[in-house]
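Comments concern the structure below.
A protein chain is absent from this complex, but the other protein chains hold their places.
Showing subunit A:
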Amino acid sequence: MPDMLSSDTLSLLFAVLVFPGGLFALCVGLVLKGLDRRLAARLQRRVGPPLLQPLFDLVKLARKRTLVPDIACKPVFLAAPMVGCVSMALAAALIPIPGVYDPDPLLGDLLVVLYLLAVPAVALMIAGSASGSSYGAIGFSREMALMLAYEGPLLMVLVTVAIKTGLAQGGVVTFSLSEIVRYQQEHGAYLADPWMWPAFLAFLAFFPANLGIAPFDIPEAESEVLEGPLLEYSGPPLGLFKVMSALKAVVVLSLGIALFFPTAPAGAPGLLVHLLKLGVLSLAGVTVLRTAIGRMRIDQAVLFYLKWPEALAIAGLAAVLTLA
């Protein structure tokens, strides 16, 4: 191809690697994680680590030795964290920052985001089974069970928002995130509409499991399965998994913002508002929850997801379909 490095390709690469994917999302993710650890410490009446502690951890991991178990499948063992990181950097470039960044339709839409969101969980599962450790295998089966339980509500929430936007625009369904954000910028956020609350609650219930935080950090529970799939990892590959989870937090929280309350001014204030929303959603939805509740058992968690978020998501979908 003659125009391999045209300005379009360059801007796509920039979006994936620097802003809003890659570097930018990583910085935001690490700061969110630092805020989370600090607030959790304050809620437990402790001082807590410095704000940049997740960054210090990453730098330290980059300098440690990489150990690969004898019985591990080495190429898969080392490739799994990279696959996870790349998928999340790509997903971060797919999600609009209202008023600031509009993803190129070439990159993909909501359906691509849905598939990319499943990749880190699959990477963890593959990592667990490639490590050859029995704890990794337990982590694998737990991650799989949990994923089957939470993907249903997620899919329904995404479809609910897509149908609501599509119908309002005179079509049937819109999977373009830019369209969804633009419609809400013009007609007000979906969060202001009580009929969308069930879907929003289902989304709130979905993200602790996807991000692997208490009470749903069952696959990586360090006190029972010794961090499961991550057990055999050390040094840089473990650091890549930390990068993956930081990026994933930004992707999932930004997706929530884009779907339910994207209204924001254009330009630099829009970016500030976006960061503020990310912080509030992360502190209220993640930190308070994880300090307040202990870990569930895997069977309780699966049942919980099959009951409540599923019911809420169905109610949300039904509300949108009947009111149309």
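Methods note: contacts are C-beta pairs under 8 Å (C-beta built on N, C-alpha and C of every residue); 3 or more make two chains touch, one makes a residue touch a chain; residues count from 1.
Methods note: contacts and distances are computed from a predicted model.
Matching "Nitrite reductase", "N-acetyltransferase domain-containing protein", "NADH-quinone oxidoreductase subunit NuoB" or "Peptide/nickel transport system permease protein" against the UniProt entry of the left-out chain gives the name "NADH-quinone oxidoreductase subunit NuoB".
Contact with the chain not shown here comes from a single listed residue; of A:Pro50, A:Gly188 or A:Pro269, that residue is A:Pro50. Only one of A:Gly152, A:Gly235 or A:Pro265 touches the absent chain when the whole complex is considered: A:Gly235. Summarising the interface, subunit A meets the missing chain with residues 37, 41, 44, 46-50, 53, 55-57, 59-60, 62-65, 67, 222-223, 225-227, 230-235, 238.
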